[in-house]
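Note that this complex is displayed minus one protein chain, with the remaining chains in position.
Take a look at chain A:
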């Protein structure tokens, strides 16, 4: 939906008019640079060199689960406590806190799905300079150097990663006030009652030239070095008309970075929810001269990374891979996997700020049927509520919400209505008065309820970090609480950075108070809690039966467990279309698979060509929703002439036909943490040509998509990876060899998509009005043979919307394979379920002949109607 615009009185309007007429870009002056964020400036002023920190080896304690060791800062004699854990699954956790802080420092709760299980560490050797510990398997060792303090993780003779190798560990300890701590940005003053509390640590990654992740930034997939420029910033912000290709903070923050080289993939998870800056530099160093273990020295490319956070502690998880798959599994074991969405949520979503009233909703719904374009969800933005009082309906525009929802249900479609976390201060508004009387609002520094400006005017912000508040919020989604709601109404959380129009950097004052903690400590996780509580509400209202679907704009590590995210308020520009790929790929690398961008662009008005290309791209990205700003002309798919309508219809239909594959990919992501939309290097980790590629992507392993994102394109050059592999154009079935750049001439109808030889992809080629309508339709398997005449794939089926797959194990999960001229389906430990028993068994236990068609020109064999049951074992033999 929306950013920071109008409706705030004439003063703001004027300011905006100026800002907008100048250029269509972010007003950078509204947001801090590192220099304007005093802790970042202080920390960045520290130069690499001798670290003042020394490990006090005599304080070493080694238990079954962890190692503890004190560090001392030789300059000020402040002691830190280092805790080191070897975690199951090839991970190492390093925690550093003050040994005796004046008061506790914030440690981020609710992100890890459990206390990560540990493995024992053992001490191999020790002398006055340091010690060597065994990290269990794979001859991995941890070397602790005492002076200056430094950690190196080695495998064999190879250094995988070093901590504090550049001596940039810096821990601002809590202290008695020794001067003015206040800090001012523009007209906002931060009282900083705890003074300077920032932390910083550096990591060196020898042999690494490519690092990825730390979303959300509108930047390339491969992260750039930040020498001489701004660091990448992680601070959830509502950025009006964000700019592309820069490291400015956006709506969400996931402090996870992946490093990759042909030899190894690793990950760093910096568990800190305060404002964070990340510096990246690359150099070639003579490595190993400090280590006795490394004989000789060799020139190695190296990437150095430095993390700086405003408060909290150092708590970093080092995921040692070694493969991309391993890193995804390791991160998933810490923070959980992608929520398994209802099938319908993977279909097409039609949104606009705003569908004006019930009639408008009915007319748009009708328009889709008239033009025979499928859709599953229609969305309502802030104007649907009564004076932006969420959980209510505008009595004039939406007088009968239940009837409206029933009307959609009759077409087997659904709706999403927005519920934002800013609550109108209005005593006659139940939600507000309850939150206030229960004391659930975030407090300002003086102890009163924090108030700020947002869409409804003066607003309070519920303290979602409080579990009682979250439980109460969840209960508000009960059908008898949320008036006008029905089973087919789902929820969208916007503005949950949180956005505060009159706050510093359009967000909350850092000295606002959440119970014992400052907003400063936990800013980046606020949005996660909002989505968490909302998703819980949707689960509870159905008695725990139905899977929720909640979209969020702000997010943090772990947000993947609660639903979908989108890339916020983009613009109808070709570059914004292009950036959707790296933005969603980056999110996929750090657990968030359910990602999408506003199709068509939120601000401004797309040309028909851009709109069509955006639909074609969006149809192959996980979250597929068209959305538009209030001030833009209408752009429902049929408003651009019959030709463009047909092009959009075709793109949406391609999406629907592939829903079985999408669903299976999401099931897989949910089970294993593997991303749905993947950077090419994830599947081709040795192929350096793929390492910086972000104009094309894979869906799972088997579909390669190179959308057309250039205006007036006559052709695209796609890279087909894999020497010795083959790829089939999914539209023409033409075969192409892997390991080459392929020029593909394109027309307006082209969406270059290729299926990997060796794969079997299930589709439902009967595209109907909505995904629910396709529930009982037959599957068509597309078997693309490898050069060795082999193929395999999977098929996952369940009821599409409940937790029964998990609780009652009601699902079908089949492994499909083609080998030796035989296509077969075998169970992957699935449970045969009642829901599908009604299906007829036409080849039950019998052998039968099948008719077929063979197109010799393209070598395509079509087996006519084998009519086998998806749930049982079967084989088809070609003779």
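The rule is short, and it goes like this: a residue touches a chain if its C-beta (ideal position, glycine included) is under 8 Å from a C-beta of that chain, and two chains touch if they have at least 3 such contacts; residues count from 1.
By our rule, contacts and distances are computed from a predicted model.
You can't see one chain of this complex, but its UniProt record names it "Glucosidase 2 subunit beta", from the set "Glucosidase 2 subunit beta", "Cysteine desulfurase", "Mitochondrial import receptor subunit TOM22 homolog" or "Phospholipid/glycerol acyltransferase domain-containing protein".
Touching the missing chain, out of A:40, A:332, A:476 or A:785, is residue A:785. Across A:438, A:634, A:807 or A:826, the residue that sits in touch with the chain not pictured is A:634.
The missing chain, though absent from the display, is touched by one residue of A:183, A:372, A:546 or A:573; that residue is A:372. Residues 6, 13, 17, 20, 356, 359-360, 372, 396, 410-412, 630-634, 728, 733, 735, 757, 762, 765-769, 772-774, 776-785, 789, 795, 797, 818, 823, 836, 838-840, 842, 854, 856, 858-871, 876, 878 are the ones on chain A that touch the missing chain.
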